[in-house]
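Quick one: this structure, given as structure tokens, is what I'll be asking you about.
Selected chains only, in their assembly positions.
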């Protein structure tokens, strides 16, 4: 068969959200583009891991800087005693863009699954270690869970809370508040969201 | 042209969410159904206003009962001093189904619009009158706005708060709490929702 086309398409098919047909379209796209584009692409892919570091404290990816193992956020907010746990780098970006939080982060890297056969990328050990160290240095007052309100996100949060509570009984947890989201129609809201919305009603 | 078909289709086209093509399908549906169905339908449409009353206190529709001008909710919760303002009857149904609130309601009947040319069905005068009367009888401690978080819902809430504050400076208002709704991905949440979610975070 079309060896090189099929083989490259197979790699693109592993990309998030890319199916068989689109992976082929990517290959034809590269075939139509001039050589300079492919060269640029491979160089930038190779450069990626060279020029990007993973923060040793929060595990997010950041532009490599000489002599720095911590990202700029962890360095600039070193005195903060709040840590917000998010699933992935783009959640970090969303929250930073909102400009509502000035503490530290921990990028979990994935969810824990109910089904044990499903491989989890959640950095559970690293989280435990990070919490332990911060508590020893009196650098942790509040651990805030900011995981998605999906079944997986909720399952992960509860499992992590149980694990952490057992090890660090003095630690206090919180989660992002629940209620009506902007743009949502009241009529189509689920009972659980309405319950939280009612409990956390805001004086005007 | 097909006089009777077109004329009936034109009425169905006024129904919420019904376009030209579906209105015609409704007419053909009735033509295919036997006479008993049409008779049943017209009888039930005629019966509707005969058998349904509008509550004089909360303005929701309820099954007419002899000697009653108030709906069962207003009667059963006559001692409550909370009033929850919703836009429409189906919002009332949604909140009652959630089983989270045991106070009274006020069905506003529509929004107030920024554009003055757009006709509003909001029962502003009736709301003012209801609040006044309840305050005189010491029957109102909290007025809770439960309007949708759409631009129209927010505009309506702010206008009503301004009107009511001027007339009843002692009255306290609240709104349903804002935050993450069930099933929502954190990454796609807007900044405003995240701000509220962060401010109203829940200790675990």
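First chain written, first letter: the chains are A and B, and each begins at residue 1.
Rule of thumb we're sticking to: contacts are C-beta pairs under 8 Å (C-beta built on N, C-alpha and C of every residue); 3 or more make two chains touch, one makes a residue touch a chain.
Since the model is a prediction, treat every value here as computed from it, not as a measurement.
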| item | value |
| --- | --- |
| Full count of same-sequence chains in the assembly - 2 placed in this view | 4 |
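As a convention for this text, only the chains that are shown with their structure count from here on.
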| item | value |
| --- | --- |
| Gap in Å, rounded to a whole number, between the CA centres of subunit B and subunit A | 39 |
| Parts of subunit A lying in touch with subunit B, wherever the complex brings them together | 86-88, 90-91, 94-95, 97-101, 144-150, 153, 161, 172-204 |
